[in-house]
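Of the protein chains in this complex, one is absent; all others appear in place.
Here is chain A:
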């Protein structure tokens, strides 16, 4: 192909106006994040002038017990709520896909609610619930004191998992299930050997979504958390309220890098499982 040929009518990407626009959007989206990461290595507290490379803010962040604890809390909450959300989401998606039952429309609507209700409304609902109806016992040992936050996170994550799994199940050929039955497989066996393998890519995608949603959440956690249960976003929030510090830059950089790695791993995993478990429709 000749490189100099004029762009074709629909080759919008080869027009300079479009490229300039994309470049501007990319700068808008990435410049703040890259600046933040770069200046976490700058040996100067309040200057954009480069004063030399340093890791001291990382050292400070790692020695900040509160920050580390909050980070550990966040990861634990995300891990547990992901497992529960994937299980609940897959179950409800399976029930909605397979059965015809009275109240199905109502259930569909109720399931969409946690997705559309503004975060602040859900936050206050959780605050009221755990303050008045089901007080979460205070002063419990470590993973248990996170129970209220985990419950709140599952409530807003599992409908997202259900949506992803349902989308995947529409490509399932019901005759496969009938064939399995005919060949003598029991109920559980059919689910385990026929339906679950087809579901697998969407379970990975749903898990990734639930994990990110949980790790990302500030507002609902802010309302649910007791004084002694701090997550990473809540901790960063309280640090940011005072001032911008290189320590927060360092901690944020670690989380950004972690997000990028996690995304890469998930994309790779999802690609593989889609290739092994799909039924010829991987591309769709």
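Going forward, a residue touches a chain if its C-beta (ideal position, glycine included) is under 8 Å from a C-beta of that chain, and two chains touch if they have at least 3 such contacts; residues count from 1.
What we mean here is this: contacts and distances are computed from a predicted model.
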Options "Spermidine/putrescine ABC transporter permease", "Electron transfer flavoprotein subunit alpha", "Acyl dehydratase" or "Hydrogenase maturation factor HypB": UniProt name of the undisplayed chain: "Spermidine/putrescine ABC transporter permease"
Touching residue (missing chain; options A:55, A:79 or A:113): A:113
Chain A residues that touch the omitted chain in the full complex: 9-13, 18, 21-22, 25-26, 28-33, 35-36, 39, 46-49, 87-89, 91-92, 94-95, 97-101, 107, 110-111, 113-114, 116-122, 124-129, 132-133, 151-152, 154-155, 158-159, 162, 174, 187, 212, 215-216, 218-219, 223, 232-233, 236-237, 240-241, 244, 248-249, 252, 255-256, 259-260, 263
